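Structure in C-alpha cells, see below.
With one protein chain withheld, the remaining protein chains of the complex are depicted in position.
Take a look at chain A:
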Amino acid sequence: MGEVIATRAAYGKALVKFGATVPELIVMDADLAGATMTNGFAKAFPERFLDMGIAEADMMGVAAGLAACGKKVFATSFAMFAAGRAWEQVRNSICYPRLGVKVVGSHGGLSVGEDGATHQCIEDFAIMRAIPGMTVLCPCDGHEMEQAVKALIDYDGPAYMRLGRLAVETVTDSVEGYRFELGKGVTLLDGSDVTIIAVGMMVQEALKAAGLLKADGISARVIDMHTIKPLDEELVLAAARETGAVVTSEEANVIGGLGSAVCELLSARCPVPVIRHGVNDQFGRSGKAPLVLQAYGLTAEVIAEKAREAVELKGRQAGSLGAL
C-alpha cells in the first residue's frame, strides 16, 4: 500500500519543490492558501506568492497579465470558485489569448464533505472542457500530482487542474514504467471483459472494483485517465475494441465530464456499450466525506455493479446482432 496523501497536499509540496528551480513560477490564491495548501509556497517564496483576497475574477485577470509578461502562473482556489465563479474570466482573459495560466481548483467533487452543496463542485470538468483549447486534468494520487505539476510548468498554454480534499492511497508509484504525460492515460490493470476508465479518486475505487469483479470471473481493465481533455483517443479506442464494454467513473456530474468525452469519441468511432458512473445530475449535501460518497454511489461496489451491467449489455448486443 502506497503513501496516503491528499492531492492538494502533494500539489503544495510540488510547488515548493519546483519553485526553487523555476524563477518564473508564480502562485496565486484567493484567501484559501491553508486549505489549498499553497501556503508552503507562500512561506518559501513570499515575493512570488500573491494572495488576491476573496476576488477570484480579478485573480484570473491578474494571472493573465502576469502570464502575458512571461510568468508561469498557478491561480488557485476551490474548484467551485476557480472554475465556477471565474469561468468567463478564464475563458476570455486566459484561454482566448492562449496564456500560460494554470487554473487550479481544490476541493473538487462531493468529497468536500461537511461544507455541503455550495462548495461541492461537480460541474468543473464539464464547464472547463467546453472552452476551446483548454486542457483539463485531475491526477488521482500524490505521486501522479507531483509529475502533473511538473508537466504543467513545462506546458505553455492554459490548463485546469482539479485537486481533492481527502487523503487518498497512492497507487501509481508501483506501476512499472509509469511516466506522466499530458493527454496520455495510464493502464493500471489489464483485463479483457470490460474497461473501467476513471479519473481522480475514482481511480482507487476502480481498482477495488476490478478486485470484486475478479471474484465473479470478470476480467476488468482499469485506465487512469488523468487528462480528460485532450482525451487519449488511441487508448480508449483500443480498450473499446479489445474489451467491448466500457464504464467511466468520475466524482463529477455524469453530464459533460469524462463520461461524456468517452461517449463522444466512441459513438462515432467504436460504438460499444458505455455506462457513465458519477453524480447523477444532483446537488450534493453535507456529511462526513465517506458517507456522502456512499450516499451518492461513488464507491467500488457501484462501479463493479455498472461493470457487470456493461458486460451484460455487450452480451445482449452480441446476441441481437447474431439474430440478424
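Definition applied: a residue touches a chain if its C-beta (ideal position, glycine included) is under 8 Å from a C-beta of that chain, and two chains touch if they have at least 3 such contacts; residues count from 1.
Just so we're on the same page, contacts and distances are computed from a predicted model.
Undergrad: Any idea which of "Transketolase", "Spore germination protein KB", "Glycosyl hydrolases family 28" or "Signal transduction histidine kinase" UniProt assigns to the chain that's been left out?
TA: Options "Transketolase", "Spore germination protein KB", "Glycosyl hydrolases family 28" or "Signal transduction histidine kinase" considered; the missing chain's recorded name is "Transketolase".
Undergrad: Please identify which residue in A:Val4, A:Ala20 or A:Ala68 touches the non-displayed chain.
TA: The one listed residue touching the chain not shown is A:Ala68.
Undergrad: Determine which one of A:Thr7, A:Gln89, A:Gln204 or A:Thr299 touches the chain that has been left out.
TA: Candidates A:Thr7, A:Gln89, A:Gln204 or A:Thr299; residue touching the omitted chain: A:Gln89.
Undergrad: Touching the hidden chain in the complete assembly: which of A:Ile5, A:Val22 or A:Ala55 does that?
TA: A:Ala55
Undergrad: In terms of residues, what is the contact footprint of the unshown chain on chain A?
TA: 26, 47-48, 50, 52-53, 55, 57-58, 60-71, 88-89, 92-93, 96-98
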